[in-house]
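One structure, pasted below without further comment.
Left out: one protein chain. Kept in place: all the others.
Order of writing sets the labels: A and B. Residues in every chain begin at 1.
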Amino acid sequence: MAATTTAKTNPGRFFEDYRLGEVIRHAVPRTVSGGERALYHALYPARHALYSSDEFARGAGLPSAPVDDLAAFHLVFGKTVPDISLNAVANLGYAEGRWHLPVYPGDTLRAESEVIGLKQNSNGKSGVVYVRTRGLNQRDEVVLDYVRWVMVRKRDLAAPAPETVIPELQKVIPAADLVIPDGLDFSGYDFDLAGEPHRWGDYVVGETIDHVDGVTVEEAEHMLATRLWQNTAKVHFDATFRPDGQRLIYGGHVISLARALSFNGLANAQMIVGLNGGAHANPCYSGLTVKAWSEVLDKAETGAPGVGAIRLRLVATSGGDPFTLKGADGKYLSHVLLDLDYWALMPV
Amino acid sequence: MAATTTAKTNPGRFFEDYRLGEVIRHAVPRTVSGGERALYHALYPARHALYSSDEFARGAGLPSAPVDDLAAFHLVFGKTVPDISLNAVANLGYAEGRWHLPVYPGDTLRAESEVIGLKQNSNGKSGVVYVRTRGLNQRDEVVLDYVRWVMVRKRDLAAPAPETVIPELQKVIPAADLVIPDGLDFSGYDFDLAGEPHRWGDYVVGETIDHVDGVTVEEAEHMLATRLWQNTAKVHFDATFRPDGQRLIYGGHVISLARALSFNGLANAQMIVGLNGGAHANPCYSGLTVKAWSEVLDKAETGAPGVGAIRLRLVATSGGDPFTLKGADGKYLSHVLLDLDYWALMPV
Partner (left out) sequence: MAATTTAKTNPGRFFEDYRLGEVIRHAVPRTVSGGERALYHALYPARHALYSSDEFARGAGLPSAPVDDLAAFHLVFGKTVPDISLNAVANLGYAEGRWHLPVYPGDTLRAESEVIGLKQNSNGKSGVVYVRTRGLNQRDEVVLDYVRWVMVRKRDLAAPAPETVIPELQKVIPAADLVIPDGLDFSGYDFDLAGEPHRWGDYVVGETIDHVDGVTVEEAEHMLATRLWQNTAKVHFDATFRPDGQRLIYGGHVISLARALSFNGLANAQMIVGLNGGAHANPCYSGLTVKAWSEVLDKAETGAPGVGAIRLRLVATSGGDPFTLKGADGKYLSHVLLDLDYWALMPV
């Protein structure tokens, strides 16, 4: 038999490959353990007590410390990359992200995405794909879901444009729609062990907090993290892939760095339960020093004992003045890496 | 008492220290946990579903997801270094490697090596030592074994040459001799979750696959990995050890990188059950970008339901054209890092 070279590798999907309403089952389910939790603590300066201590978590009504909410997000997101963003030109946005169930060591996560919107660009070379991604556990329960939209290239420019469907997305998830984990109870919350005395009632809308600390990022670190999430996008790992020889840091790595840095000033914003939106304002590269600041956007009560909801803007920067975000032209300043809008749960 | 400086450190064995038939019990048994599994996923772009998800493994008849077969290999190999290769000039080859039992979190591995061949070199300064190494678990069951031969220096050039004994080694393990894990059953295999639709029947002997992806290697990464395997050879860690100031990357790190990269095109080549041979063609250093290609060398049926065996050549490179291996002189081209020949199990 003559030798043959075949193309069994995944070329990824192009814009014309997506059909409105189809559900894509993503590959490579993943069981998490104490290993993922330990690595999360090694990769990020994460100190939120609820995710660090089984005892603290039990004191708050949970069976044990969950895996960090963002670790769950990254694990789900990573699975979608080969089907959604391999040929993506840009990651345009997130919306309607909600955490439905904490993820515990022993859980197995898988992911699926439903195509909920399509819009070919006027240049005919690419289009925007909207998907609602769900992360599911071994009991087929949804642990989190979110909407994401990306610009994807066409392979065949002659392929007909699909009917344009742009989903209606909430700019902000109403506090009443946030899912509070069963049994969560902050009425016996230990502020000493949590690290700061500031409770929900101490924060005011409009307040801004400079988280002060910074982390200079190394290539090995962001690659370890991104691989851990089984996100295999070439651009993060292969220094020969881009003309400039730089590896682009996975945007989620910056989210986790900034969130962990925000402990200093927001130690009691324990659980992330909603992702209203987010922009990766500028690319992040190894060698940059990531810092973070936050702004209180809103507050709401919840039905759970002692638990309040706080809506926060989390901004990651590579330096520059805190609390500066956009220039006179309305564009993000060059030192802004991330502008995230999320809901967290705090002791009232 | 006068101060004394003693030599309690391990000088390693020299060629004349090995006796045919002796069995060396290697030190430092190791219990593995979810931590080793998580680190494997952080260090390598590993995505084979059977090793990522307990649920997927149970669907294939195993009790849970094993630790990656190569992690088990590295852990066993690492234990042999202080006794076998501390004074080795060169790692000459592998043969007859077989995996007998999957390794699960909670298992404790130890290793022993039997000297099965000796041949002094004609220069009288070194010789070749052949060992069959066995990895054993806490129940003294063999989890894997393999033959390895290395060139080792003599300490005392006047030491008499041993009788030359060169073991007869199989060039290829017959498919009938491969050990299929008890209960393994791919008849209900989920190709969506595994990541690719290509089954055993879709591969033809002689077929070659370019795995496309690349990983640029950092010092911190290969040192973390090599330490994790408790392989403490100086050359991997101490930049002051070699005149060129470079740390040589453990050959097994390249094996794991290439195997993980081969997911893209061989996602269903799930379990490694045989190692027919392998050459570390050129040294690998930090900063190189490792890529991989494979060639289908053979296929065989197995008695297990839905399970076929596939024999693969796995080649790691630092760039250059895929599918090129040796020059007109029969020597490996300079961009070839690894040429490995192994058996894996796939759904038919």
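Everything that follows uses one rule, which is that contacts are C-beta pairs under 8 Å (C-beta built on N, C-alpha and C of every residue); 3 or more make two chains touch, one makes a residue touch a chain.
In this text, all values refer to a predicted model and were calculated from it rather than measured experimentally.
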{"item": "Residue among B:S64, B:N121, B:T232 or B:T289 touching the omitted chain", "value": "B:T232"}
{"item": "Selected from A:L20, A:A42 or A:A300 as touching the chain missing from the view", "value": "A:A42"}
{"item": "Positions on chain B contacted by the hidden chain, ascending", "value": "1-6, 8-10, 25, 27-36, 38-39, 82, 105-106, 108, 110, 138, 218-221, 223-225, 227-228, 230, 232, 234, 237-241, 247"}
{"item": "Residues in chain A touching the chain absent from view", "value": "33-39, 41-45, 47, 49, 52-56, 64-65, 105, 192-196, 198, 202, 204-216, 218-221, 224, 264-267, 289, 295, 319, 323"}
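What we mean here is this: only the chains that are shown with their structure count from here on.
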{"item": "Euclidean distance of C-alpha centroids - chain A vs chain B, Å", "value": "36"}
